[in-house]
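All protein chains of the complex are present and in place, except for one that has been dropped.
This part shows chain A:
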Amino acid sequence: MAVSIFTSPPLIITLSLALRATLLIYGAWQDAVSPVKYTDIDYLVFTDASRYVSRGLSPYSRDTYRYTPLLAWLLVPTTWNVAGISLFSFGKVLFAAADVLAGWLVAKCLRTHYGMDTAKAMKFACVWLLNPMVANISTRGSSEGLLGVLVAGVLWAALSKRVVVAGVLLGLGVHFKIYPFVYGVSILWWLDAQRTSSTPSKDEDGKERTILQSLLGFITPSRILLTLTALTTFLALNIAMYILYGTPFLQHTYLHHLTRIDHRHNFSPYSTLLYLASVDGGHGYGYKFESLAFIPQILLSVVVIPAVLAKKDLAGAMLAQTFAFVGFNKVCTSQYFLWYLIFLPFYLPNSSLLRKPRLGLSVAALWVIAQALWLHQGFRLEFLGISSFVPGLFLAGLFFYAVNCWILGILVEDVGGLSAQKQVAK
């Protein structure tokens, strides 16, 4: 076997940084010479909000700013000029640095908690670190990189039993983007797993345990600590932001997600139904199935997947949770795919996708085909003005959902079956 470049973490980190630096410079160049900008529109929203904040105004003065004020504060340096040089790109540098840090945390976890040697850990961490899509999204100025480091941090802190750190990061993550709350459930379930479930339903004397005993057994100091730190962080941040910015904060960061109608076409299987339902406030059409859409999504990502998988493999369970959350969501856009990409380095090494290359290739091919079919229909609608809602986008959305369910089934089997094998091997 040839000497692998992966044996040198500093080299990989340098390469990751170089990739992002190159993209940053390229982006600055494209922005300077072309009317078609490299910089993401969201970045302009963030930086506008920072400008408001720097003048002591509310970030919500900028319409479509739907994020925590923390983000606007964090990017205040983008409004500065230091020695005549604008720090406008500060945020992109920050996001890119955050996603490299996320990748580094992933590698660290793989080494320390998944028993991989450095070379293997770095190789799989590169799925994130050297992923052009990740580097592209961060350097264009999307804040997903920041979320990546929070989620990777939660996982790292949990695996290394730094319960308080995990709780604080989790509370912060949920404050930032709501969806990481699902990880709270699996971490709670996984934490102290050995104490409550090594041999389920019977105690040391072989007697059946009562429900009360099981419940009492479930409540452990570290579980209480995690819950309290996460909740305290989340509530403290929200109360602070509410005191500072009042109702607009609640409205734009959280309530907006409840009242938005999401009628525009997107990858979600519900997309066509939601268009139909939002017309005329849903009067005249149907049974309002769409209002029940949260049931399968929440059941899978918050209840069943954590219960079945978290104790077997925390990262694998978190991957399956995210995959279910995104796939069953009422809205789905391509930035959501980044949410589960961070967990792939943990799952891939022992997955059937790599063990059975034919299966792996089929999964990749079907996912890409489903995306391509949808994007083709989307292009016909968006750019050619052809009415491709039905059957085109409707069927493409359902097909993409079906492919996602199939892949999720494989994930579940792999994460669940693998540790079962491990158990047998013991």
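Here is the rule we go by: a residue touches a chain if its C-beta (ideal position, glycine included) is under 8 Å from a C-beta of that chain, and two chains touch if they have at least 3 such contacts; residues count from 1.
In the analysis below, contacts and distances are computed from a predicted model.
Student: Considering only the chain that is not displayed, what protein name does its UniProt record carry among "Eukaryotic translation initiation factor 3 subunit I", "RBR-type E3 ubiquitin transferase", "Protein PBN1" or "Signal peptidase complex subunit 1"?
Tutor: "Protein PBN1"
Student: Of the residues listed, A:L300, A:L344 or A:A396, which one is in contact with the missing chain?
Tutor: Result: among the candidates, A:L300 touches the missing chain.
Student: For the chain left out of this view, which of A:F6, A:F124, A:F249 or A:Y401 touches it?
Tutor: Checking each option in A:F6, A:F124, A:F249 or A:Y401, the one touching the absent chain turns out to be A:Y401.
Student: Please pick, from A:A107, A:L129 or A:L309, the residue that touches the omitted chain in the full complex.
Tutor: Checking each option in A:A107, A:L129 or A:L309, the one touching the absent chain turns out to be A:L309.
Student: Which is it among A:Y38, A:F124, A:W156 or A:Y270 that touches the chain not included here?
Tutor: A:Y270
Student: Considering the whole complex, which of A:S278, A:S352 or A:Q371 touches the chain not shown?
Tutor: A:S278
Student: In the whole complex, what residues of chain A lie against the chain that is missing from view?
Tutor: Residues touching the hidden chain, for chain A, are 32-35, 37, 41, 44-45, 48, 63-64, 199-200, 260-261, 263-264, 269-270, 272-273, 275-276, 278-280, 285-287, 289, 293, 296, 299-300, 304-305, 308-309, 312, 324, 328, 381-391, 394, 398, 401-402, 404-406, 408-409, 412-413, 415-417, 419-420, 423-424, 426.
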